[in-house]
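Here's the structure, in structure tokens; my notes come after.
Excluded from the complex is one protein chain; the other protein chains are retained at their positions.
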Amino acid sequence: MRPSGGKSGRPAARSVHGVSEVSASWWWWSQAPLQLKNLPVNSFSLEFLTELIINLEKLENDKTFRGIIITSDCPKAFSAGVDLREICGKNPAHYTEYWKVLQDLWLRLYLSNLVLISAINGPCAAGGCLIPLTSDYRILADNPKCLIGLNETRLGISAPFWFKDPLVNIIGHRASEHALQLGLLFPPAEALQVGIVDKVVPKDQVQSTALSVMTQWLAIPDHARQLTKNMIRKPTADLLVKHRDTDIQNFVSFISRDSIQKSLQMYLAKLKQNKD
Amino acid sequence: MRPSGGKSGRPAARSVHGVSEVSASWWWWSQAPLQLKNLPVNSFSLEFLTELIINLEKLENDKTFRGIIITSDCPKAFSAGVDLREICGKNPAHYTEYWKVLQDLWLRLYLSNLVLISAINGPCAAGGCLIPLTSDYRILADNPKCLIGLNETRLGISAPFWFKDPLVNIIGHRASEHALQLGLLFPPAEALQVGIVDKVVPKDQVQSTALSVMTQWLAIPDHARQLTKNMIRKPTADLLVKHRDTDIQNFVSFISRDSIQKSLQMYLAKLKQNKD
Partner (left out) sequence: MRPSGGKSGRPAARSVHGVSEVSASWWWWSQAPLQLKNLPVNSFSLEFLTELIINLEKLENDKTFRGIIITSDCPKAFSAGVDLREICGKNPAHYTEYWKVLQDLWLRLYLSNLVLISAINGPCAAGGCLIPLTSDYRILADNPKCLIGLNETRLGISAPFWFKDPLVNIIGHRASEHALQLGLLFPPAEALQVGIVDKVVPKDQVQSTALSVMTQWLAIPDHARQLTKNMIRKPTADLLVKHRDTDIQNFVSFISRDSIQKSLQMYLAKLKQNKD
């Protein structure tokens, strides 16, 4: 991917893994659409994560851009989160690098100076919520398949604290405790009610709604908005910065267990079988 | 009380102070009904608290059990909280022990690995909220007598911070500030609206609803749910662990005051008179 269009005042859509098509009404001189495309379900492979971070960095540094609308260019999902192949059958050094990059993405997004709007046009579970949870605004397609939530416990694992913290910030302590313990996936109406998304609209209006919301946000002077965002979010981000090494160690030691690796292998074999 | 029924896969109801009757539909292989029975209103006498803690400890250690539904077997109340006779006319050593045991109960409940569901079938004020506030889920009987809340200020005292903290976690800061300062007791519909309970059902459906909610919670693998619960609750529990000695000292010095003792004596005399 390369940044483009900035100088002409009309940015092309940024696409990660593959070319994206963007209709004319999609752009705004100061916002960049960022379309995730890592078929079939935007799993976070190490390569995809790295590319995403590089793109975000470029957009942050290119003063042409003031906001990003992040959406999926995969028909099946907004994002499936962690790519299990990255955390199965590899060595501790690989797991360490992978988790660190995932934390890097979180930090870059959560403290981004850009306005980040998630245009969630597909299912979005567990790690797939990373982008929405760190965005400034979340719009969900009104489709029963578009479930959103941190369902880690249903998979026998626990979401990391840096997923819990923004969830608590967004929907409150009690609703988070309930949703996280039960691994709830919210269909659109419930997602709106609990507050994990800010707006639910028909699927074909997700992009236009995102653009219209972006217009509101870009009406605010950047510097004042950025100072304010940082003031509110820094204490939460500081917790990850402070505890990230311990968090990596915990993750690597957990994922390296024989029992966990066996479960992951069986699960991956099953997924492969279903595909064939 | 002794743990029983575990091996047979069908636990008898645990009853504290007195035998409890449990209908057949009440049990579930992996959950234990815990019926509080310290007539007339489940006041927390030192003996009752101690027995409750021992029972909880046994249930925690008995791997047969994964969850507890806590309810009252006293017709008049879910729990009246602190037994005033324990904090009136005794010596500082007694007050110290009493408060420490109350903190112990709180800590055991708040960080319990078991799923705790409060089936609140009677009024539940001040200290009587200890069990509901530390549970994972709260169901309240839809009866105008079933008031719930921390009404300490109306009695001229202040709830301890470890009652305030879970209340803030459950209903938020603003609602807590309002409810605690005014000592509000919520009737069922308001209790549901403010969020201090999760569900309100007719009194004769409290138990069946609790069982059905428990089924949802037990569908989640224990280990993942426990890790998640601990991650969310530990920071709140750590505050009590860190400040418990100071909290005991504050309580003992407050309760030992002549003016407070005099008020308590008058109040107890009045209660006794009403009874006679």
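The letters A and B name the chains in turn, as written, and every chain counts its residues from 1.
Just so we're on the same page, contacts are C-beta pairs under 8 Å (C-beta built on N, C-alpha and C of every residue); 3 or more make two chains touch, one makes a residue touch a chain.
Because the structure is predicted, anything quoted here is derived from the model rather than measured.
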{"item": "Residue of B:P92, B:G156 or B:P202 touching the missing chain in the full complex", "value": "B:G156"}
{"item": "Touch criterion as defined above, residue of B:L39, B:L182, B:A219 or B:M266 at the omitted chain", "value": "B:L182"}
{"item": "Positions on chain A contacted by the hidden chain, ascending", "value": "136-137, 168-172, 195, 198, 216-217, 220-221, 223-225, 227-229, 231-233"}
{"item": "Positions on chain B where the hidden chain makes contact", "value": "152-159, 161, 164, 168, 172-174, 176-178, 180-183"}
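Note that in this section only the chains that are shown with their structure count from here on.
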{"item": "Rounded Å distance between chain A and chain B, as computed from the means of their C-alpha atoms", "value": "39"}
